[in-house]
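One protein chain omitted, others in place.
Presenting chain A:
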Amino acid sequence: MAKSENLNVSSASHHGGDDGHHDLEGMRVMGFWIFLITDFIMFGTLFATFIVLNDSTAGGPTGAELFEMPGIIAETFILLTSSFTSGLAVLAMNRGNRKALIGWLAVTVLLGLSFISLELTEFFTLVHEGANISTSAFWTAFYTLVGTHGLHVSIGLVWITAIMIQLARHGINPVTKRKVNIVSLYWHFLDVVWIFVLTIVYLMEVM
């Protein structure tokens, strides 16, 4: 690694040895973007399913009857704020401030946890009111779409926690730096998906 960078230095005078290293990191980040796009396509198909099955309630309860907006609005602002705090974590990292970085990641995890607990409360209430995953095609599509998003958020929480441990052990280095950048991309992406869940699943239903 160091050798090839030295070679680079001698051959390319203006850019220096950073180029090869950066290209590799750039490739890794692009690989993650490709993963995000496949996830985007998967959510797209789940949204398509939900939209198509929108009226298929089989005489059972509809979304408009059971959705309770205050909880959903709270979830939305919590997730929006956590997207912002994960951005603040990246800023702290770029300043080289490890304490602030871990702190903002911890805030993000706490917000994510409250999002998940609100969502689980919502699911339990819905099941209690007679809308479980096999009540009708509408509810199957609902739980699959919203549940898949919730699962992504839960995985993100475990992931961020793991990175916090690595940061505490190894500090900020090129590897942990890339990991923080990638996990924050993931987190912003989940926020984007949630905005569409809010719009298409909840707001258009209640409208």
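Assume contacts are C-beta pairs under 8 Å (C-beta built on N, C-alpha and C of every residue); 3 or more make two chains touch, one makes a residue touch a chain; residues count from 1.
FYI, contacts and distances are computed from a predicted model.
For the omitted chain of this complex, the UniProt record lists the protein as "Cytochrome o ubiquinol oxidase subunit IV", which is one of "Cytochrome o ubiquinol oxidase subunit IV", "Iron hydrogenase small subunit", "GerAB/ArcD/ProY family transporter" or "CoA-transferase subunit beta".
Of the listed residues A:Leu24, A:Val52 or A:Ile165, the one in contact with the hidden chain in the full complex is A:Val52. The missing chain, though absent from the display, is touched by one residue of A:Ile41, A:Leu120 or A:Ile165; that residue is A:Ile41. Panel shows chain A; residues 2, 5-6, 16-18, 21-22, 26, 29-30, 33-34, 37-38, 40-41, 44-45, 47-49, 51-52, 69, 73, 76-77, 80-81, 83-84, 87-88, 90-91, 94, 174, 181, 184-185, 188-189, 191-192, 195-196, 198-200, 203-204, 206-207 of it touch the chain omitted from the view.
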